[in-house]
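Below you'll find the structure I mean.
Heads up, this is only part of the complex; the chains shown haven't been moved.
Chain lettering (A and B) follows the sequence in which the chains are written, and residue indices restart at 1 in each chain.
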Amino acid sequence: MLIHLSSWPEIDARLNSGEALGRTIVIPIGSNEQHGPTGLLGTDWLCPEIIAHAAEATDQTLIVGPTFNIGMAQHHLAFAGTISLRPSTFMAAITDWVSSLSRHGFDRIYFLNGHGGNVATIEATFSEIYAEWSFIEEAPPFVLKLKNWWDLPGVMGLCNQLFPTGHGMHATPSEIAVTQAAYPDRIKTAAYSPQIAPSGPIRDAQDYRARFPDGRIGSDPAQASPEKGQRIIDLAVPSLLKDVAAFANETLPGT
Amino acid sequence: MLIHLSSWPEIDARLNSGEALGRTIVIPIGSNEQHGPTGLLGTDWLCPEIIAHAAEATDQTLIVGPTFNIGMAQHHLAFAGTISLRPSTFMAAITDWVSSLSRHGFDRIYFLNGHGGNVATIEATFSEIYAEWSFIEEAPPFVLKLKNWWDLPGVMGLCNQLFPTGHGMHATPSEIAVTQAAYPDRIKTAAYSPQIAPSGPIRDAQDYRARFPDGRIGSDPAQASPEKGQRIIDLAVPSLLKDVAAFANETLPGT
């Protein structure tokens, strides 16, 4: 079930189905930011959306929410098209999503993340949300989980096998391949050098652009292809379904 | 140009094209909220996205950003699937979008809105953003504009002609028709009564559900059809293109 293409009585029925999966929701979350000379700006929110929607197409008992498409990308702001929330804004927005979903009875909220730069802020947000309960000696009525799509069991192994060199950390061939599989008419090519981009620390936007002039970090995205992307998706889908099912059915201590 | 399906060098080239339209961006903005017994949860963000993407398909010099899909919908929270930002969160997020886009040189930012409940908060946000400049005696480097899609010239006239009775204020047949045109495989039907829903004030979520038990306000959405939706889209597209062009080319006082 895709929330945004369903009616409220349909969602209500799932929530009241008595199944653990009916109270569990997957939120694709990413970022809209530069992905090197050939990557799409939407890469980081498209990838988890592509995987989650493919999973829902496979098993329609999976509930997938709208995509949270803007994340923490301050370091990419020197490249056109990047849109970033400040961490504090990002935290407030995630908090409101959780408050809304919890209001309806979703008690397991699973963020399928597509942007490494989001991780610290999402984890800090979970702590901010939990803190409200921890200060008052009550248990929250929900459990939160963050999973990067490349950390789904098996996925990184396949990526490393497909791209043994030049996978890198940003504008990687695997994420670009996933978008190519889904948007084959939007494949870009560009000359770039060096073939494998440099690596280094991530700080502010000016520093980033000085270190990584075309936006890539450690990657050679020309290795991507729609076929490789599809292989990644095909592996990620069952892995996601299994991970979500385990989360939905996890027994909490004291219950 | 759809930002999320472009690379940063492509966007950079448009920004530096010297055309006013190259520094103007359209942001579809809406809400994810109940739309009565048959409407899709995503209706309010899908409608401006559908119209903006159709406009971009017609004229690819139009730059369209990612869709801002969660807005101010606190009054709908008693219906499953609704996700709402608090107004203060919504304001912070819009502010960060504007800061990001302005950073790249976009000097006209046009929000194409799909949710009446967003209007007050978006306008308050514009004031919050402008205030930073007004307090310090400087001019901001951008102009902001809010336009509801149903306020595009000609659109409401057509809606009233298509649905002379039971158009109403929420879960209207025109917005549902627009989503039916774009997602014909997601058309829902349901029995409801009364045929035309009641009207009344909008306050908190419990009050809303008590007044409007199935979520509609004043509407009879069963009148919607994909064909009618397509007529609305076909009218809205040129109207949007013209309105954005006028905005892009508007001369500011003192310049």
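Annotations for the structure displayed:
By our rule, a residue touches a chain if its C-beta (ideal position, glycine included) is under 8 Å from a C-beta of that chain, and two chains touch if they have at least 3 such contacts.
Everything quoted here is computed from the prediction, not taken from an experiment.
Copy number for the full complex in this structure file, with 2 chains shown: 6.
What we mean here is this: only the chains that are shown with their structure count from here on.
Seen as a C-alpha superposition, subunit A sits on subunit B after a turn of 180°, to the nearest 5. Between the Cα centres of subunit A and subunit B there is a gap of 25 Å. Across the complex, subunit B is touched by residues 3-12, 15, 32, 34-42, 45-46, 65-70, 77, 79-86, 88-89, 92-93, 95-97, 100-101, 103-105, 183, 186, 188, 190, 215 of subunit A.
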